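A single protein chain has been omitted from the complex, and every remaining protein chain is retained in its original position.
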Amino acid sequence: MAKTIINLDMTEVENREFRLGTIIGWDGKASDLIQQSAYDERSVKKHGGCAGKGLGCRLCELQSPLNQETMCSNAIVQCQIGNLTDCVLIDHAPIGCSGENSKFNLSMHNGLKRRGKPLQNTLNISTNLKEKDMVFGASDKLRRTIRDAKDRYNPKAIFIGMACATAIIGEDIDSVAEEMEPEVGVPVVPLHCEGFRSKHWSTGFDVAFHGVLRQIVNRHPEKKQKDLLNIVALWGTDYFSEMLKPLGLRVNYLLDCASFDEIRQASEAIATATFCDTLGGYMATALEESFGVPQIDAPQPYGIRGTDEWLRAIAKVAGKENEAEEYIESEHRRIAPKLAELRNFFKGKNGIVMTGSAYAHGLISVLSELGIGHDAALLFHHDPIYDGGGKHQDTLKELIDTYGDIPHYTVSKTRAFQLPQLLKRAKTNFLIIRHPGLASVAGHLGFPTLTMGDEHIPVGYEGILRVGEMLKGVIARTKFNRILKRHVKLPYSDWWLSQSDPFYLTNHPEVLDDLPRAAGKEKQELIQASA
Amino acid sequence: MAKTIINLDMTEVENREFRLGTIIGWDGKASDLIQQSAYDERSVKKHGGCAGKGLGCRLCELQSPLNQETMCSNAIVQCQIGNLTDCVLIDHAPIGCSGENSKFNLSMHNGLKRRGKPLQNTLNISTNLKEKDMVFGASDKLRRTIRDAKDRYNPKAIFIGMACATAIIGEDIDSVAEEMEPEVGVPVVPLHCEGFRSKHWSTGFDVAFHGVLRQIVNRHPEKKQKDLLNIVALWGTDYFSEMLKPLGLRVNYLLDCASFDEIRQASEAIATATFCDTLGGYMATALEESFGVPQIDAPQPYGIRGTDEWLRAIAKVAGKENEAEEYIESEHRRIAPKLAELRNFFKGKNGIVMTGSAYAHGLISVLSELGIGHDAALLFHHDPIYDGGGKHQDTLKELIDTYGDIPHYTVSKTRAFQLPQLLKRAKTNFLIIRHPGLASVAGHLGFPTLTMGDEHIPVGYEGILRVGEMLKGVIARTKFNRILKRHVKLPYSDWWLSQSDPFYLTNHPEVLDDLPRAAGKEKQELIQASA
Amino acid sequence: MTTKSNSISDPRYSCAVGATNSVVAIRGAVPIANCSPGCQLKQTAFLTFENGFQGSVYAGAGNMPSANSTENDIVFGGIKTLDELVKSTLKIFKGDLYVVLTGCVGGLIGDDVPSLVRKYHEKGYPIVAVDTAGFKGNNLYGHEEVVDAIIDQFVGDYHGKKQKGLVNLWFETPYFNQNWRGDYQEIARILRGAGFNVNIPFGPENNGVKDWRRIPKAQFNLVLSPWVGVRNAEHLQEKYGQPFLHISEIPIGGEATSEFIRNVVKFAGIDKLQSEKFIREENRIYYYYLEHFSEFFAEYWYGMPSEFAIAADSAYTLAYTKFLADQIGLIPRKAIITDDPPQKFRAELERLFHDLTEGVDVQVEFEEDGYLIEKAIDGVKFSSGKPLILASSWELTIANKKKALFFEITPPSSESLIINRSFAGYKGALNLLEKIYSASVGGK
Partner (left out) sequence: MTTKSNSISDPRYSCAVGATNSVVAIRGAVPIANCSPGCQLKQTAFLTFENGFQGSVYAGAGNMPSANSTENDIVFGGIKTLDELVKSTLKIFKGDLYVVLTGCVGGLIGDDVPSLVRKYHEKGYPIVAVDTAGFKGNNLYGHEEVVDAIIDQFVGDYHGKKQKGLVNLWFETPYFNQNWRGDYQEIARILRGAGFNVNIPFGPENNGVKDWRRIPKAQFNLVLSPWVGVRNAEHLQEKYGQPFLHISEIPIGGEATSEFIRNVVKFAGIDKLQSEKFIREENRIYYYYLEHFSEFFAEYWYGMPSEFAIAADSAYTLAYTKFLADQIGLIPRKAIITDDPPQKFRAELERLFHDLTEGVDVQVEFEEDGYLIEKAIDGVKFSSGKPLILASSWELTIANKKKALFFEITPPSSESLIINRSFAGYKGALNLLEKIYSASVGGK
């Protein structure tokens, strides 16, 4: 076997910033970023070739002295591993690190409903560490919680998630996992997902996949399931089944809402695809490298062309090329009248997408199909390449080649303070956002937003129509936001609101030496108060 | 065939006050009422004998110059015929007569749920008469509405309910029904249920049964269903099936929530029983007289003795005497410990029942079994006899013989103004009420109430326990009512509140010549106002 | 036959004699129902039970004196029964005002009720007679009849001075408009905040007949309702020379309520200083909450309705449609007015629905027959996601069929209990949003 990109012998995952060259700050034309990313060279390297090394590979990244509320890899692991139906995730951490679990429980409730599975709560436990544990170590508490996990939920596997505090005090979760596995009799899987480790949360997906790849997915499947396709997904509605039915395929969704056995059988599938290459690349690549399950090397299934090509690539693996062509043709015909109607409705309208990288590319494709202009986009990160590095997986290039350049293509991780500038320089009627914290601020600036919570909505041919219908409802809210704009005081200074460069602080670091005069107003008040 | 008590050739029903001697005003010891009611003599007469005639048969009835919000026969027909699943009831009336239909729709929704039938709305239509119709007649509107009924709901039968206004202007619903039946191709059934006709609403039950007996129940059934027992009921939870299962019987509930076919098959059952002789007498007797389906002549199924005897009587018809004895014995054993516990809890507690006649007798039996005292009872009417007139159907006598006399046994139809006096002269911790308008007033006087909405709750052995458990919850509310009493101003004068005879106005009609001085307070205000 | 006929399935109003409940809404007043047994239980069931289980007070519901006419009364006349009833009511009930409401029977058999009542009136008893035969009109008609009767027979003439800033509030129909109690309180709070002295004929803040006697002294009448009460205001204008301001739309939310205040202040000509200060303070709180809410509204992941259908009385249909379409941005796909407004008000109502917000327009329909209402809603092809249906309990089944979010805003309403809920004004708008979006959220 050739040297693999992903090393499943290690318990830790190499961060995206090192593995893929991921950046979280960039601002310019999309076509320039494509050039700077040099996907093809990186691809050659990925596949064992040599196309230069070192600094030359590092994309120029804009830093910011001001950052804001954001997400971490630990939370991503919670929303992946924490949403399995019959495995326990232990947060080895103080209680606050489990704060978002209830939200992921709601995700799971909705996901289970969408997938027709019975309602249940997530199976998470916190080791609930206190100050003393920081001093004396917390491994005994971890052992106790592993035993509790077994006794409470009798799970098929137990995962241990590392947190900032436990990483800093040097908790050895690998050893505890190994030690406890025989006692509890199920896989105990350490996950190195402490929040400070990677600058971008998407490393957390890789950590989650890494864990299941190492210890859950069946290394030696006795059979292949020729009608089973892995889809690396989140909680989205099961629209894929209806798209893949004409090809005679069933879907194995990974990871959210999956059971131990569903994950285990991933190595029995005929191939792996995904709705988002940012999400799915690691899993698909490792399945290909170490389990012999090929990944689909195709554009993502958004917009007409993307969906056509994605279906064709899958059909090829499944040997259903004719069926695919028939289906593609009939779908084109089916959606045409409604699509024409929607294009008419959206004539002259513009939209901005703000999501993770590859998914944004998919969404912008859909806007293009609907005839909606998009001069700008905000992406929370940019991966110059994905783990697969396949010929047809350069999602940004695919987007720009198919639908044209984007003049204001910004990469910036959840920095709401830049929204005034971002929304000033590009026309837009609405935003499509998938991440907490930004949509609300955009709303205060006067723009209605569509939060794409069910991430499968834009997928496929019907997805174009679904998004169109939803956007009608979003545009109807414009006045709500205009009124809000009049009444909501943003926390930003007039000076900042008057700027037009979102990266002004980065580009002009000297302004920080010139702070506003301190406490003028405050001191006056003090004087009045004591008078 | 012998002369029948119930004449199914007529479209109209003889009112209860004439047919049964029903009264709505009486006050005294229960044992005295038993004597005055002379059930046995009336029974002989019912069955074709002669035991005196004329005035001697009329019970002494207390009249009242003051009456209050109450129910009418028209509403009863709506809650019976209006709650069939596949037949339409037309209210031939101004719109206000359909005011309670939405409430009966809620009853039906709950009834359907309890019986495991799919949710649906009631199928009622009003002819919606206006002033002009009062002058020029409304039969054309009725015809149109009959056609609408057919076209809208394609029902198995269409019923027409008469109202006060249509009765006064002389609408001939019999003729219109006869005329329209061929056109719509389903039975069209006139129901003479105008509100002013009978002094007690329970005549409405008889009108409803009369209609289905005349035109729906199968006169010539081809088969008998040997395991089918009619239970004349309302919307109660299906507790009867579990009681009758040991006897190998299925239940055919009549009328609420029944379908046309369920009513039609009533003549195929082996017998007819009921949870309340006030309700069920007419239907059971007519089924016996004209369709050869025997009625169960037994005490009602409340309390231990009542339930024993009721089961035995049914077992006899079904030929399951041994099974019944076994079941009775095992049930006695089963409930004993819990019953002992409840009796202990209720030691020293007293309760008052306020419901229709025979059902009250059942409820009081249950209170007795729980060891709860009951010095008083309020019944909305008294039927000295029921249509069946069976040896074991003298429910009041059965009650008093088994559980002892009731010193304050009052018959009075929904006269809330008498509650202060009624509740003054008897000890009580709570009331059990089944009728709107009284419980709330009792609540303002400081007493918690149990509204027995699901009328099957007290039925059978388990019913004793069910009532006991519910009463615990009711007694817990005592403070709520005590607080209410302190803060709610009753609309009654201090003079009236100081009285102790609920029938004081009746017994001292002269007080009405001595009205309070007019408008003293008002006039003062007037003077102040114009000053 | 799905075409319009006389037939009404699934009724949404009761009849004129249901206006007994308007009497119950006056503190210390006692209705005397001169009608058949069953009449009052039916009206009360519809208005106070199957309408958010509001319940009743004082001499309402089970306490209400009622003639319960018998066959005997039909044949021989019901005056004697009524006389006994009036007498015993005066004896046994504590009332500051007695209102005799006569239903179908009295009208049809020709009883001379006014003469009987006049007899007691002349003796000084505060008693009034109204003809509310069910065939004459619905409960809204009855309500207006009761108001005029009390004005004419009880309040009487007035030639004194008017009091600047005193306004009579003619607003929702007691017990019929299910949020009436809370709505009266919120609108009264707002008018007081703006500097008015508010005289409230009905509900929690009514002080009984005292307030009715104040009516003629008011500077003007405010009719806040598309049509109910306009007739009364016209009558008061004629009788007392009182001008009136008619505003069809119940204000909901910051913008509409501020505009409402300014309109009333302008009409009254009172000083703006207080009202503008009040608007500022209220808006500060309102938008504090709305800023919070806007986060949910922008960011909720699991879907929310974008379209709605509504079927209710004129007042609520107009007010909610306006707020949802204009302020929240829900798209109205069907709006049906179910309370049979007199023809002369319909054109104006249609106009108001054409002018909901920029670019949004809905052709309001007038329909009282539940069968046709259901068909109309069934015919809407909602475009995506779960639509919102605001109507009565009768629509529970069609809402299920449409997989809609559903709640009731009009009688009959059996799926919610209503106490002091209000969807009006500043606070009510927030309650309404809580209600709608609570239905949307979660994993239930």
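For this structure, a couple of remarks:
Letters are used for the chains, namely A, B and C, taken in the order the chains are written, and counting of residues starts over at 1 for each.
Everything below uses one rule, namely that a contact is a pair of C-beta atoms (placed from the backbone, for glycine too) under 8 Å apart; a residue touches a chain by one contact, two chains touch by 3 or more.
These figures come from a predicted structure and were not determined experimentally.
Just so you know, the chain we are not showing touches A, B, C across the whole complex.
The residue touching the chain not shown here, chosen from A:L129, A:I263, A:M283 or A:I483, is A:L129. Residue-wise, the contact with the chain that is not shown comes from A:R197, picked out of A:R16, A:R197, A:R264 or A:K479. By the touch definition given at the top, chain B reaches the unshown chain through residues 106-107, 109-110, 113, 119, 433, 436-437, 439-440, 442-444, 448-449, 451, 453-454, 466, 469-470, 472-474, 476-481, 483-484, 487-488.
Taking the whole complex into account, chain C touches the unshown chain at residues 48-49, 53-58, 61, 181, 185, 204-205, 285, 288-289, 291-296, 299-300, 393, 396, 414-421, 427, 430-431, 433-434, 437-438, 440-444. Where chain A meets the missing chain, the touching residues are 65-75, 93-103, 105-106, 109, 119-121, 123-131, 133-134, 141, 144-145, 147-149, 151-152, 163-165, 168-169, 195-197, 199, 201, 414, 416-417, 436-438, 440-441, 489-496, 505, 511-512, 514-516, 518-519, 521-523, 525-526, 529-530.
Methods note: only the chains that are shown with their structure count from here on.
Taken as a graph of touching chains, this assembly is arranged as a line, each chain contacting the next along an open chain of partners.
Ranked by separation of Cα centres from chain C, the top chain is A. One simple way to say how far apart two chains are is to compare their mean CA positions; for chain B and chain C this gives 34 Å. Measuring from the averaged C-alpha position of chain A to that of chain C gives a distance of 51 Å.
Within chain C, contacts with two or more other chains are made by no residue at all.
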